Structures are given as structure tokens and as C-alpha cells.
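Note that one protein chain of the assembly has been removed; the remaining protein chains are unaltered in position.
Entry: chain A
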């Protein structure tokens, strides 16, 4: 009976949501008695080594890995919290709100510094800066802008080069893009001027970093703003054409986070999975085996440069705030 139910439970969302996943993979033996369903915004290629490492020595566990956008994760999970055991996303604000709203359970025996966890339920496992990625073709060597100010100046100086060839996240569609934008807006007014300049150059808007990198590599874009540098670094084919710039005026650093669903039926395995994930990402390891950037590799130990895991992240998720922000953002970018 259990297997039939498990099968139905396994098939239902598959049938209902099959066409919505960006990617979907199963790991581990088909004979496994417990199946972890992981909802994630991280590309399978980056995550697969960690899952395979986790499954090693656990012959009775298998993992189903579903990939979708950060905003989509929030919707899907809130609609059916029973269907997933572990939720992984780069949208820290949405993750924090899910935990705040009681969708998570604390993970036992996992002690992390205060800046890298919230309520012992939400655990950060990477630190990834938002970067400016440029196509080397658009800049003479030595003229690559290092700050947002310099980027604004460069685009104003040569609008003919950049018109229609600048890109950034569509904050309306991407949870991570919205997080980056709101944190930038908090940090400096420069963000709004940058948006206005990009809007003036008919900026192209994207759902995800991957698409921006593809267009950069193909030469459809010369500059992309707030791209995950880690995604660029993970691709071997673009090293010659693209250059990653960490803006030196102020950093915006995101942490991927994971939590165990409070409605999980596999609490032990799910907690073990999160523990394993954090251990792999914080311990000494081989970058070739685990391509995800580790936690705090680029930071001082206080973690002050990262976006803090705190209730204030819920501020811009407020519908009134979001409406106001999107309105301002739209009037700057979509002119």
C-alpha cells in the first residue's frame, strides 16, 4: 500500500506541474525506501555532485531534484508544502519569509555562525556576489569599469555601443533579481541612476543569470548587471570572451539557503541532507568535484558584507512596498 501511495504522491505533482520545471532529475536507486524531494533554484549540474556524495553510503535513499525559478519556488511550495522535503533557493528574502511563516523545522546537530543561519532552520551554504559581467569586445584593455559610477560613465560615453546590448534581471519575474535590486537600492542612490541609464539604452530584461551569460557569450549583450559571478566562473567556454567585475564601491553578496519543510515525511533524511550540504560547502574540498562556491570563501569571518538573514528581508516582500518599488523600477528601466 505504502508504495502505491508513494507512487501516487510521486506522480501527481509530476503530472500537474510537469511542464513547469526548468529541469528535473532523479538520483539514487529506484529500489530506495525513502525518496527526498528537493525543490531548488540551483542548476542541476552545479548541485548533482553534492547529491551524489550524499547518496554514497545511503543505499535506501533516493533524491528527486526539481529546478525552477526563485519566485516560482515560493509559489509552488506555498501551494503544496507537503510535496517537498527540502527547499533550496537563492532568494534569501523569500526563503526567510517561508521560515518566518512556519514552513520549516529546525535541523538538529548543525551549528552555524549567526550570520549564516536563521532560527536554526534556514542555513546558508554559499556566498555569491552579484557582479557586472562585460563582453571584452566592448572595452579596450584597461578601461573596464570597476564601479557602478564608472559603468554609468562608460555607457553614457558610448551609447551607440551599448544601445540594446545591456541586460539585467527583470525584477518582476525573478526573485533573486528583486532581492539584488532592493538591496542595491538600500545601499546607494547610484542604483537608480544606473537603472535610468540602462533604461535609456533599451535594457534587455532576463529571468536568470544563465540566459544573460548565454547572450553575453553570443555577443547579444556587452554588459550585464547583477549577474551571479559563480555561474560565469563555472562555464569553461566563456572565460576568453567575458570578464567578471566585482563592483568595488559596494558589494551585494547573496547566500544560497536551504531548509527542511515542516510538512516533510522524511525528516531524518531531509535533515541529514541539509547537514551534508552545509558540511560539504564549509569544509575543505575540491573545487573540481563541487563547483558551487563555498560559504564565506570571499568574506571576512564576520560575514558583514553579505545580505543579513534577518526579518528586515521581509520588508520589500510586502505587497505595498513591492508595488511602490516595481513602479519606480519600471519608470526607470522601461522608458
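Criterion: contacts are C-beta pairs under 8 Å (C-beta built on N, C-alpha and C of every residue); 3 or more make two chains touch, one makes a residue touch a chain; residues count from 1.
The rule is short, and it goes like this: contacts and distances are computed from a predicted model.
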item	value
Undisplayed chain, where the name is taken from the UniProt record, one of "Dehydratase", "ABC transporter permease", "histidine kinase" or "Acetoin utilization protein AcuC"	"histidine kinase"
Residue touching the undisplayed chain, where the options are A:44, A:100, A:188 or A:330	A:100
Residue of A:118, A:191 or A:329 touching the missing chain in the full complex	A:118
Positions on chain A where the hidden chain makes contact	100-102, 114, 118-120, 186, 308, 310-316, 318-321, 324
